[in-house]
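The structure appears below as structure tokens.
Here the complex is missing one protein chain, while the rest keep their positions.
To keep things simple, chains are lettered A, B and C as they appear, and every chain counts its residues starting from 1.
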């Protein structure tokens, strides 16, 4: 993967995940006239989650375009624009609505370079606010990253910190191929240190967020934070969990995960998407067929979303996806080989 | 799962996979006036793959309805009809075009019962001609079963024989919930013994197609036949492969697979969909976290589709999905613990 | 009756039905105010989309329907639900996430439904209900039930591909569907002038060779008359119609709206055209009821809403162990 190295000398400040994304888009709009933002209510409304915010005031409605409520067509316009020279960033208001645009993302954007034998390039970025926890029920709370991770031709990233949100979005923009970025709605307000200026976070590299020797927890998006909280609890009992932030669903950073499992011998995958055929299935399978298999001294475990649509009732909603105590219990049992 | 038992006393004849599906639809149209078939060119044309054939002549255009080329709307009409009392069977001309209808299948049909707290039922069947091998290139050759397998509220079946094609379609029709049936295009002309009359094949049960003690091969759709051919070759060398026909992607028949792995200690998953996040990922993960883990004496192996769109060139196309020799090689290496 | 100059509703409905229509309009208003208030107090979570200001469109459109007829509704669907005969207490219970709710607490505002009364449900997907309504029309036609389906959708939804596909199919198959676009000028923040190539959504009926009508959606009689005619047409086997009710939502799009896309003046102008006041005045003018009877209707509606909130508060929380109940029929029990 062709992502440039991260510049480490930049100044950092504390800003939120959504501000970090906005900052990345602002830098891109400033630097490259080919960059346009498209999406529903990203202009004067500032985006359903206020991610685009004031960008329309800074760059005008020609660069920050409110689309009609036409997800398939809108995504397709972005694909056609990318194919012919623009660098569109297309925001789905909720990732659930990408179900309307799978044809353009999967049948067109992902395959265009290949079908045309390398003669075309579709440098488009699709931004996907995803995940549950907002009380918005079954059609506004899904986590579809596994669908896109199954599609060759796409890259799929899932930042868990403001720094990565900015760095991965800029990497996505520099990438000549279509990139789908999953943003967790509950992370938008989370603050963190973010370097100033233009930098990129390489697509396809996981990050070790916490070192540990007893059990490896691979988590994505908001689950990284829940895993870290669980790890703190476990540390009190002397169990040291290594927490890996997946960051990229396609490609998956095999080496980092294998390296960790070699050390710990135990793997727990934590993800919000539906458990069956979710991201953890791939991680588990990847490790089970790798050289790390010999180092495993307990069955690989998965904690994923329930086999149910996301319910409206808040207690049910919480129960439908892994929470910190669930991770704690699962990691403890695994570390103690009670599985 | 609530599927009635199979009737074994029926007479059987040799008919093709597509004839078996047509027979099932004909029986359903005869027996239940609520059954309607919908799809593009399923009437006078007989369907792109001649599956509906002469049904329009027998049942008329009110029961066998040509839809406009409107996959999203067409699927949605089927959902609305199912919700209000019909029993529609909706044919996508190619499963690739279901990418246009994910919203109705996944956001509506799959979730309706749940979102409405059990007060609604959407007994619709979506038929999906899928798979590569016809020279139709990237947009007409995909295997999306993993996408649907990831969606609670759906059931997903994938018959590999004429008998199951008929039995699973009738089971799908009797099911009060939405069922997605993947039909492999290369199987349509395959002949096999098919019982007469109405019978159902239970949804959610795998079938052991060949007994063996050395290695378990779980395969789906056309891969079942390739796996059986590979197993014959291996038998010549004294390697006895057990071949399991997955049949149902959601739910997956955990018990049958675990039972076999306990016996053989080795598991190879063979599927046509893209390897990453394909059906084999789930099977592998399911076994790796199950009690069968302790019986594994080699890493679980997967053979899936290449990480590329399906190419047009026929030799590349063949290379893009597992073929009999690939299965043979992989199973042999696994049986000999060379992995 | 042809030279009777009184409004359509007065001419066509008996006083009891007119009174009930007024009651339903108040019920919608008070229900939504009650829901809003409960939300502010933290009793309801998530989000909701209020239809305050659009009550005539919902109630008048449903005047010609029986429980056998179906409607599909939208994210802004409380009004449709009440118009189609739902009990507000079970709606509140739903909003409070309780088992007594219409969806047993699994759906909330965006999926409120009452299938037994023919309301197939609100929908979180803009345009999601359009093909579903066509499917309901198909069932009616195939099984000869004589039912019609009314499909509510917003001006924003008219730019979804589903709109095009649904209207075309309803037209070619002559299905008994009435498409009702509640044009409140905005899809979220985006005005129809910015989103839609035509001025009036009803102009698009031409593309489906069906009748198209633009009506004052705050005029109960105008809506009832136009929709009743379309229903009659549908029941007679003559196919679908597209009706556009021009109306306005007084509140923001949802709970997160900072209202930066409309002027106070515009909002005030529309608030002055309150459809409930107007209908009430009409009823009084034509002697259907008097001030004190109107006050009684109001009091009844208020009381029903208050009782509904109490009912919801004391409802049963779903058991966590029932998380996967209702995913499949097997798990319904």
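The working rule: a contact is a pair of C-beta atoms (placed from the backbone, for glycine too) under 8 Å apart; a residue touches a chain by one contact, two chains touch by 3 or more.
Since the structure is predicted, the reported quantities are computational estimates derived from the model, not experimental observations.
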| note | For the chain not shown, touching visible partners are A, B, C
| message | Tell me which of C:55, C:160 or C:274 is the one touching the absent chain. | response | C:160
| field | Of A:19, A:103 or A:272, the residue in touch with the unshown chain | value | A:103
| query | Which residue among A:48, A:83, A:156 or A:207 touches the omitted chain? | reply | A:83
| note | Among listed residues C:171, C:222, C:243 or C:312, the absent chain is touched only by C:171
| remark: Logged for chain C, residues touching the omitted partner chain are 159-165, 167-168, 171-172, 194-198, 203-204, 206-210
| said: Please output the residues of chain A touching the missing chain, sorted low to high. | reply: 1-2, 33-34, 36, 62, 67-68, 70, 72-86, 88, 103-104, 107-108, 112-121, 152-153, 155, 175-177
| task | Name, in rising order, the residues on chain B that touch the hidden chain in the full complex. | result | 40-41, 43-46, 48, 66, 68-73, 96-97, 100, 134-140, 306-309, 311-316, 319-320
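Here, only the chains that are shown with their structure count from here on.
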| How big is the gap, in whole Å, between where the Cα atoms of chain B centre and where those of chain C centre? | 40
| query | What whole-Å value do you get for the distance between chain A and chain B if each is reduced to the mean of its CA atoms? | reply | 30
| message | Touching at least two other chains at once: which residues of chain B meet that condition? | response | 72, 103, 107, 114-115, 152-153
| message | Show the residues in chain C shared as contacts by 2 or more other chains, in ascending order. | response | 103, 105-107, 111, 123-125, 128, 161, 324, 327
